[in-house]
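Let me begin by handing over the structure; questions about it come next.
Note that one protein chain of the assembly has been removed; the remaining protein chains are unaltered in position.
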Amino acid sequence: METLKVVRKTFTMLSENHTQVLDITKQIRDIMLSADVKEGILLVNSLHTTCALFVNEFQGALIEDVKTMIQSLVTENNGYRHDDPRYSDCERGNAHAHLRAALLGRSVAVGVNDGDLALGRFQSIIFAEFDGPRAREVNLQVIGE
Amino acid sequence: METLKVVRKTFTMLSENHTQVLDITKQIRDIMLSADVKEGILLVNSLHTTCALFVNEFQGALIEDVKTMIQSLVTENNGYRHDDPRYSDCERGNAHAHLRAALLGRSVAVGVNDGDLALGRFQSIIFAEFDGPRAREVNLQVIGE
Partner (left out) sequence: METLKVVRKTFTMLSENHTQVLDITKQIRDIMLSADVKEGILLVNSLHTTCALFVNEFQGALIEDVKTMIQSLVTENNGYRHDDPRYSDCERGNAHAHLRAALLGRSVAVGVNDGDLALGRFQSIIFAEFDGPRAREVNLQVIGE
């Protein structure tokens, strides 16, 4: 049995639109490969409260459906208190972005098998910006042997 | 202090219906017991994009309520672009299944305490098929001592 280790990395993403969904599997995989871990787990966290991370198929039409779904479940300008200067000093009008991030989650954990991400054939790690354009920090840990 | 180790396992589930919700706690627990880890964490991931994993009570009437909720939040045949041959070459008409999986999540992480899953009295690890019947791979890592 080999000794386990932990490797940490943070990288920055630049979103270019208010709402933008990006496939970040390649960035994550490259970091994992540099960690030189063969078996273990990888944890990815956004360090923000108005963008999300999740895993699904990154297919253009489906991504449009994801945006439509989340915009339908959490509409913009819905009388949110967080956007009302009487109750909040946040001036971004971004309550919808917080709520969308809370629904989709900001964290992905995947296995590391044989030195690669344990993702299925159609799975991508997906970043969803809901209050861009912004610079976003993504924090990773790889633990394993 | 003992040395930590990582154990990996993949197993296949066979769903029998288009929508099917199954309690997989026993399969997961058996794998965990065979890993011989006393303290640590267990990570379970579906390797697919149209089924989900989550933790809740596995009670028949409640499972019907879960299905009703997810079918209400994400209706079938809602004009999804992923189901439209002009925008997608996927011919399964399964956009609703992708969206349901994205909402509920495809990953469960639980603690391992005293050699058993750290689940509460009413907690089960639940697999939800949204595009069955299919064969589904589930990937696990146990890390601990």
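Here the chain labels run A and B in written order, and each chain numbers its own residues starting at 1.
Following the convention adopted for this analysis, a contact is a pair of C-beta atoms (placed from the backbone, for glycine too) under 8 Å apart; a residue touches a chain by one contact, two chains touch by 3 or more.
Here the structure is a predicted model, which is why all the values come from computation and not from measurement.
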Hidden-chain contact residue, picked from the options A:55, A:69, A:101 or A:126: A:101
Residues of chain A (touch criterion as defined above) contacting the omitted chain: 3-6, 8, 41, 43, 45-49, 73-74, 80-82, 84, 87-88, 90, 95, 98-99, 101-103, 105-107, 109, 137, 139-141, 143
Interface with the unshown chain - residue positions in chain B: 1, 3-4, 39-41, 54-57, 59-62, 64-66, 69, 73, 103-105, 108-113, 118-123, 143-145
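Methods note: only the chains that are shown with their structure count from here on.
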Geometric centre distance via CA averages, chain B-chain A, whole Å: 19
